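As structure tokens, the structure follows; a few thoughts come after it.
Only a single protein chain was left out; the remaining protein chains are all shown in position.
Chain naming follows the written order as A, B and C, and within any one chain the residues start at number 1.
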């Protein structure tokens, strides 16, 4: 029996959470999802996550993943050990709090989710290529292993996909907030997409109002960005994985509008 | 009558040129293209362009666009004034040789093509937002105006799209070499896509063999990249523009395999 | 008669302001300063400046210069037109509020101060080389012209110094907060130093406590930095300029301890 993994791209602010909660049950049943992963690094006003939002999203998901914005809200550092489903990138440093991977048991099947972060055009961190190699080797007995690779550069994402082909069930990109059209199953069985996109307002810049964003580029001064609320969409993908081998059988992009009645 | 603009993403090396030349006539006729633009910054071994390659590609295209790799081959600096269809980014500096825009007349219709480059995660250059504003204003009489925005960051690309909505017929992204799935016509009539993708080998990293690319990430040492040759594909898009108003009517992605008989 | 310009490097937080106010009169008289410039981009808790701090420092100085931290406090955007002595980098954008240069008259002598910012390893902005060329040309009648070049890369700073040699009286670097030992008068009469250093606590990292700074490097998580208070020093330089020609006659580094009685 194939296992179906539903992976949702970065939820941005309240409009993103609203979109997610309005559509998630319908999406789960329409794709037949056995397991739900969602990236939450922008779920609180666009910057980080709080314990309250964690609790709000928790009933709908199995694992929440992170990225460079994981620590934007200070309270996460204190609360992270009470947020059992929350990941932060595995390769920040041996001294980072929280966890970089989670192994869950769903109807007798083990599913591992790893969150890693890129290094090109991003903050210094440990080598994701080497750490994920080690994860693959140490947890070879767990067949279904999904990576949320939160990274900027297409070069680094593609290189990681090829490097890990056959070692993970899926390498799914996040962080750029723009869905790419390159989803495929690589030759040795790893589902790959450079970026799954984001969940929230799609009439702005990465989920934020474009006025402030454009203003930065026009003036050279960084004003605070505000989450936008129109053209709400849920972005993500669904990966079908063979339970025995852990090989991906298919990957499909998801890009659904939320026809809010507001 | 709508005008159909065919825009082809970065041609990478000989495999890219081979793919382009094998498919271009068929694509042109199937989409009914009136005008062809192609990004050539990687056409010579993946790095830059030569006069010889310019001559090789010239019969098939109206305009060749560039990017951060425009100057990789020294000879371009000497030959650029003999390469009438070649653009380099308009916003490098007032002192850069060559031209940043071209205006062509096709059956009595003027079409302007501008090449601009981004600043986020890229080399310093002039402000593309301000320069393109000025282009839009000074050439308001030319209705059909297409921008090749060669940039890395999705934030900068989306912000530019929104900022220029209604001022250009299309803002088409290049440089990341990965096609995005966000093509649309913005509310005021500008066709937009974050990246059209690349033309050449799609079984590597940005058109280069993944072994050397992965090696860089594993060792921290930059060995020379080599263009790869398998899974050849032509990437781009076709934009339909209303001749009178210059507004885009539609934008469609193109991602075609080249079934080489090699 | 030579004019003596006293230039003080980035004041960091309250310890920096305390050091500055305690030493400034003594330094002015010991070097015979005719004119005082101070960089204030870190004067408010290490991040930006407020109107209150502007008023606190104003009696001691002729011009206050800025940098990438100029806008850290939101109120500056509203108050900047009431802060007559305050500069922000001239090359941010034509649309940035505030002014990038000031011309003052001291005993019948005009002195121009320009604040420019670098582009390498910094945020996108306009080309400082071209803008300063234009400043030099347009204000050729003003003999004494001082540049605070707020930049990261030694390459960009040295290149600017050589490029503008003979066009300005001095190119004085700020931003790295570490004083360099390369002060000299370049062949055509421009005083140059890569960085004048900073004013405040010298037992930390750029004027901030090293515990939090080190923690960032150990964990990959950015906790808030706090200004430190020990080993207080005033850093800067004094440039002697020939009034007639505007040529620098000498440049001397200043690095003075403040023996606080706390």
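Keep this in mind: a contact is a pair of C-beta atoms (placed from the backbone, for glycine too) under 8 Å apart; a residue touches a chain by one contact, two chains touch by 3 or more.
All figures in this text were calculated on a predicted structure; none of them were measured in a lab.
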Touch criterion as defined above, residue of A:77, A:120, A:142 or A:249 at the omitted chain: A:120
Touch criterion as defined above, residue of C:39, C:115, C:179 or C:199 at the omitted chain: C:179
Which of B:30, B:82, B:219 or B:245 contacts the chain that the document leaves out: B:219
Full-complex contact with the absent chain, from C:19, C:39, C:93 or C:127: C:127
Chain B, residues in touch with the chain not shown (by the definition above): 71, 77, 92-93, 95-97, 123-125, 217-222
Interface with the undisplayed chain - residues on chain A: 93-94, 119-120, 124, 126-127, 130
Missing-chain contacts mapped onto chain C: 121, 127, 129-130, 152-156, 158-160, 162-163, 176-182, 194-195, 197, 204-206, 210, 213-214, 216-218, 253, 255
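Keep this in mind: only the chains that are shown with their structure count from here on.
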Which two chains share the largest set of C-beta contact pairs: A-B
Approximate Å spacing (C-alpha centroids) for the pair chain A, chain B: 30
Residues of chain A engaged with two or more neighbouring chains: 217-218
